[in-house]
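Note that one protein chain of the assembly has been removed; the remaining protein chains are unaltered in position.
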Amino acid sequence: MTTNEIINPANLVHKKTDLLTDVPMHYCPGCSHGVVHKLLAEVIDEMGIQEETIGVAPVGCAVFAYNYIDIDWQQAAHGRAPAVATGIKRLLPERYVFTYQGDGDLAAIGTAETIHACNRGENIMIIFINNGIYGMTGGQMAPTTLEGMKTSTSPYGRNVELNGYPLNITKLLAELEGTCYVTRQSVHNVAGVRRAKKAIQKGFENSELKKGTSVIEIVSTCNSGWKLSPAASNDWMVKNMFPAYPLGDLKNV
Amino acid sequence: MAKIKGAVVVDTERCKGCDLCVVACPSDVLALSKELNAKGYNFSYMENPDACIGCAACAYVCPDACITVYKVKLQD
Partner (left out) sequence: MEEVRLMKGNEAIAEAAIRCGCDGYFGYPITPQSEIMETMMLLKPWETTGMVVLQAESEVAAINMVYGAAGCGKKSMTSSSSPGISLKQEGISYIASAELPCVIVNVMRGGPGLGTIQPSQADYYQSVKGGGHGDYKMIVLAPASVQEMADHTVLAFDLAFKYRTPVMLLADGVIGQMMEKVVLPPFQPRMTEEEIREKYPWGTLGKLKGNKKNVITSLALLSEEMEKTNNHLQAKYREIEKNEVLYEEFQCEDADYLIVAFGTCARVCQKTVEMAREEGIKVGLLRPITLFPFPTETIKKYAEQTKGMLSVEMNAGQMIDDVRLAVNGKVPVEHYGRLGGIVPAPDEVLNALKEKIVK
């Protein structure tokens, strides 16, 4: 059988979901954001909840998330996504509301909003992209930047005496009574992508069951910020990020 | 014995040539082209189509959702 014969709708195994728009994503080649967007779109599509889902985009590289997933969106001020999501969810309690935030947004400028939304047990899902760097502004140090890791504002490596320690915010959020599901995933290989997708689906299901806040951290790469190729970034992440931010469920109530 | 044979179609204009699919492919099917697409990227293509088993590993890890995967079961 020739390749052309195999390429037939009857033999289709995998294709882009229609919920992911045809607008090409602005992310750098190999960026983890694209994979996570795709998973979100696939889960929303498979659960049939497109009409009931409202996303909250952050400030950061994912600010344009609203261009890529075909649902209603609000774009929040830097760090304020959990407060915006609270406003939406409280007035539309039957909707699925999620925020999509980077490490600077969630763990630096928006720490208060994040902790309090989780502590109130808002029935929302927080997608947390942790790549240890400020991508959009050009690779500055983030709260989750590893000790010794070089960024444009820690050009000699993060010095804990000067900058403090990498903030394991997810661990902290798992301690709060209001969170029902706190997990750390990655999307660097097929198994990781599959697990991350299951986690996102569980986050939406928890919202429906009104169990509290679901936090899904995706340990991610920023190959432009890290100044590595996409494939080398994955290897670097496995070697350096995973020991500091180990994968798996931190809480599953 | 049933043999599985697959094929992938890359949306070459959407592809940014990040190489992650090439690394993820267990059968060494994919490679980056020498040619460039309109955006200037060396897009991914099936260099070795006969080896494709339609596992979709490439599509799972693709950040730009530009890979469509097909698969058939062939009887020997």
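Per-chain numbering from 1; labels A and B assigned in written order.
The rule is short, and it goes like this: a contact is a pair of C-beta atoms (placed from the backbone, for glycine too) under 8 Å apart; a residue touches a chain by one contact, two chains touch by 3 or more.
Keep in mind that this is a model prediction, so the values were computed, not measured.
**Student:** Among the chains you can see, which ones touch the chain that has been omitted?
**Tutor:** Hidden chain, whole complex, touched shown chains: A.
**Student:** Touching the left-out chain: which of A:K15, A:R95 or A:R194?
**Tutor:** With A:K15, A:R95 or A:R194 as choices, the missing chain is touched by A:R95.
**Student:** For the chain not shown, which residue from A:N11, A:S32, A:T86 or A:S233 touches it across the whole complex?
**Tutor:** A:T86
**Student:** Decide which residue listed in A:I6, A:M25 or A:V63 touches the omitted chain of the complex.
**Tutor:** The missing chain is touched by A:V63.
**Student:** Considering the whole complex, not just the chains shown, which residues of chain A touch the missing one?
**Tutor:** Output for chain A: 50-54, 56-57, 63-64, 66, 70-77, 80, 83-92, 95, 112-113, 116.
Note that in this section only the chains that are shown with their structure count from here on.
**Student:** Could you pull out which chain A residues touch chain B in their complex?
**Tutor:** Those residues of chain A that touch chain B are 1, 3, 6-8, 11-17, 20, 24-25, 27-35, 38, 187-190, 193-194, 229-231, 234.
**Student:** Which residues, counting only chain B, touch chain A once they are in their complex?
**Tutor:** Going through chain B, the ones touching chain A are 5-7, 9, 11, 13-14, 16-20, 23-24, 41, 46, 49, 52, 54, 56-57, 59-72, 74.
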